[in-house]
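Heads up, one of the protein chains got dropped from this complex, but the rest are sitting where they should.
Up next, chain A:
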Amino acid sequence: MASLCRQIVRGNTLRRVLFSSASSARRGYADQMMPDPLEHATGMERKELLAMEAGNDDPFNMKVLKKSAGTRENPTLVPSCFDARIVGCICEEHSTVVTWLWVHKDHPRRCECGHWYKLIEKELP
């Protein structure tokens, strides 16, 4: 009995190691396909692909934000999925330093240069 079990287990694991997609191994030689890239991807990789497909080439907000007018009424919007985010303000075009400031939820903040920033909630990718 034990040896029979061992035989079955060994046979199955070997088969699983070599051809885990048993169906594709048994299907004809000619009709084997590569997986569809989007179907194949999962997790963050898939979310990234979906975002790009939807026209968003920066799903994690890694790129520099374009400043808006930056007045109190029309602040530059800073997306974040937390309650606060650090912003580096390039106060003028030729500035050689970056001014860092925290921007908190519901509290628009003004940089030394007069530019306003406001935190907005960001949907998770």
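To be clear about the criterion, contacts are C-beta pairs under 8 Å (C-beta built on N, C-alpha and C of every residue); 3 or more make two chains touch, one makes a residue touch a chain; residues count from 1.
Here, contacts and distances are computed from a predicted model.
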{"item": "Chain excluded from display, named as in UniProt, from \"E2 ubiquitin-conjugating enzyme\", \"Cytoplasmic tRNA 2-thiolation protein 2\", \"Cytochrome c oxidase subunit 3\" or \"Probable ATP-dependent transporter slr0075\"", "value": "\"Cytochrome c oxidase subunit 3\""}
{"item": "Footprint left on chain A by the chain that the document does not show", "value": "17-21, 24-25, 29-30, 32-37, 40-48, 59-62, 80-82, 122, 124-125"}
